[in-house]
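Only a single protein chain was left out; the remaining protein chains are all shown in position.
Residue numbering begins at 1 within each chain, and the chains themselves are lettered A and B in the order written.
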Amino acid sequence: MDVILFTVFNGLLYGMLLFMLSSGLTLIFGMMGVLNFAHASFFMLGAYFAYQISKYIGFVPALFIAPLIVAVCGAMVEKYALRRVHKFGHVAELLFTFGLFYIIEELVQMVWGKVPVGYHVPEFLDFTLFSMSGMGYQAYAMFTLLVSIAIFFALFSVLTKTRAGLIIQAALTHPEIVSSLGHNVPRVFMAVFGLGCALAGLAGVLAGNTLGTEPSMALSLGPIVFVVIVVGGLGSLKGALVASILIGVLQTTAISLDLSINSLIETLGFAVDLESLWHILIDLTISQVAPILPYLLLVVMLIVRPRGLFGNRDV
Amino acid sequence: MLTNFIKILLLSITLISYASISKAEDTIKIAIIEPMSGPLASVGLDLIEGLEFFAERINKAGGVLGGKHIEIVPYDNAMVAEKTIQQLRKVIDDDIRYVTQGVGSNHALNIIKTLGKHNKRNPGKEIMFLNHSAVTTSFTNELCNFYHFRFDANVDMKVAALVSQMTKDPSIKKVYLLNQNYAYGQSFQAAARRLLAERAPQIEIVGDELIVPFGKILDFNPYVSKITSSGADTVLTGNWGPDAARLIKATANSQLKVNFYTIYAGIPAAMNSMGVKVSTFNPIVQVTESHENDPSHPDWLKEIDAEYMAYANKSPYADRQRFMMDMFAAAVNEAGTADPTAVGWALEGMTAKGAHGDVHMRAEDHQMHFDMVLSRISTDVEKTFIYNNEDYGMAYATDGWVNMADITLPTTCKMKRPKK
Partner (left out) sequence: MLNILKPFSTWIIIAAIAAALPLIFESSFALTLLSKMGVLIIFTVAYNMLLGQGGMLSFGHAIYFGLAGYASIHILNGIGEETLPYFPTVLFPLIGAIVGLFFGSIVGYVSTRRAGTAFAMISLGFCEMVTAMTLIFVIFFNGEDGIQTDRMVGPEPFGVSFGPQIEVYYLILFWVLLTVALMYIITKTPFGRMSNAVRDNPERAAFIGYSVRRVRWQAFALSSMFAGAAGSLHAINYEHIGFESVSVVQSGAVLFMAFIGGAGHFLGPIIGAIGLTYLDSTLADITEAWLLYLGLTFSGIVMFAPGGLAGLIVMHGPIARTNKNLLFSLIKPYLLAIGSVITGLLGLIGIIEMLYFRSLISKGEGEIIIFWTEFNANGILSWLIFIGLILLGIFLSKRTFPVAKESWDNAISVVKTEISNE
């Protein structure tokens, strides 16, 4: 029982981190139709800015300033580059951000070097808040969890309940009408892109110190975020939340299971005597195959339900 | 239109020619293939810097063969096995006869196999592999080769040293094995299983796991909860780089008290990303051939450490690169030529000065032998670790030494030797 409880809880912690990352991506995609390959790069920028700022004026200001700087970077990218590419279509935008991914990774190395930087959890949150069946949980992890939950509710209510949210949604579907109503559509897009990047940046601020802040962090987290938004349904915030938690729990549960095909056969009362080659295959435990499970989920989802969990159109 | 393209095509190919001009220089080149980009770049760059330093030391002292200089030529493999092969091809094309590498046994394995084919197909143009840190045991057992010399202890020897230290601590009863799923991690796993059963039957293995290597696992919490529920008091792991740092971090953050017996948890970059609080929460024991806070650290080595600090702004991590370069220079001088075959014969059985007595290259399998020191990360040390002007506020403190004789193991190597 205990095992199940803390496996699920661990999965939730990891899943909410994925959500923070993917919320910005799905927001940008849903609002603008732009798929930002470099999204995880903005996550990395957030971590590095936070490292630099917290070195001088502390973690709390960094928590606010770093995402802001990332937002400005994102807005600049939208204004000076994406807007120009927009006329060539969404694929061109995706291609541009693919190049941007390389550029940001290299720029980060140029400024901060290739060695991981020492970005650590702030002292005042570095204590054990509570423990559950022998495993302690750090106050910082709970703080991260709370922030990500707050983000979900804030985003959800802003987009569906406020005037600004309605304008944003309308700007995508009816740009001419919105602009004839006196709203600056390009500026709305710039703001959305900046906001999406800021969310990624915030995730970077919060996760950079636990995962390690290094130039390859964008590459290691990038692809999984795409899985989240496809599984959740493209452009759906709710979908991103559910898919993130699903993938988080799936991963952690799988790692805790030492079951293999062979052990299954043995519990059924049979013994297998295979050649050594095949033996290795059926001896693979679920915990060993855990890293492919999210991608397997993606494939299954594509076959069974191409629109994703909460999407409104097929992929 | 097509003909225009052909012209362009031709033009671009003509440009190749400039690269094909090779210059004859009076240096002995050693190619070093290590990650200079990607997640483990820091490890590779530090090693290259170290080798360059030791080569320069030899050159300043007059070089080899009466004035020839040793030149270190770096090649980036980005920690990808395919890149290693492509870079090795480049080394062959550049007509360099010595290759050194150490980060990642997967690369070393590919270098050994590729050079095996090359040396067989190109007699008289053999290339020697000076292995400074790739420790998979099979390289000096069934895969042993005359043109491969290993200047680090192999996994079996290191695990033997760790196990002998573990037996000195009666509180260790249950151990959890966690390793990276590639040549080196599998070798560690096999050695740990065997040596624990042979030398420490009182210690029970309560978990045995292989993980996907090289920083691909971000969240180690599930592994920590597995270790917790297994009731282990000690984790014996060969993990290095981010895989070590994240594991130790996740363990400290969940307040799990276990001993870490490791080979590489003390790699500088990993220590930095963990910070003092995490690094000292649990005892982290590592095994090396030397460290600068050891009471028996000889004065002449302290001088070299100080020189290195002045050169690279870094505290030394271990000693093997130093004696590798010194022994290489001595072997070239003894052979009187830079030809790998002659140098190979000279290196066999060679002895050199080490931090704790002599170090010895066993002729039988080209495996280096020396005493090894067990040390743990501590803040209570004379010299704290310094890296690019950053003071880590901690370093290693000696737990104990393991005698060379205790970790000397038989080999299965049956080496074919070329004519002298």
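To be clear about the criterion, a residue touches a chain if its C-beta (ideal position, glycine included) is under 8 Å from a C-beta of that chain, and two chains touch if they have at least 3 such contacts.
Predicted model, so just to flag it, every value in this text is computed and none were measured.
Taking every chain of the complex into account, the chain not shown here touches A, B. Residue in contact with the omitted chain (choice from A:Val8, A:Ala81, A:Val147 or A:Leu250): A:Ala81. Considering A:Leu94, A:Leu125 or A:Leu250, the position touching the chain not shown turns out to be A:Leu94 (whole complex).
The chain that is not drawn here is touched, among residues A:Val72, A:Ala139 or A:Val289, by A:Val289. Even with one chain removed from view, chain B keeps its contact list with that chain: residues 1-6, 8-10, 12-13, 15-17, 19-20, 22, 36-37, 45, 49, 75-76, 80-83, 85-86, 89-90, 92-94, 104-106, 109-110, 113-114, 117, 121, 181-183, 212-214, 216, 311-313, 388-389. In the full complex, the hidden chain is touched by chain A at residues 29, 33, 35, 81, 84-85, 88-92, 94-96, 98-103, 105-107, 109-114, 223-224, 226-227, 229-230, 234, 277, 280-281, 284, 288-289, 291-292, 295-296, 298-299, 302-303, 306, 314-315.
Operating definition for what follows: only the chains that are shown with their structure count from here on.
Each chain gets a centre from the mean of its Cα atoms; for chain A and chain B, those two points are 35 Å apart. Residues 36-39, 41-42, 45, 181, 209-210, 212, 215-219, 221-226, 228-229, 242, 245-246, 249, 253-256, 269, 272-273, 275, 277, 388, 390 of chain B are the ones that touch chain A when the two sit in their complex. Of all residues in chain A, those touching chain B in their complex are 3, 6-7, 10, 13-14, 109, 114-118, 120-121, 126, 128, 131, 133-138, 141, 210-216, 220-221, 251-252, 255-256, 287-288, 291.
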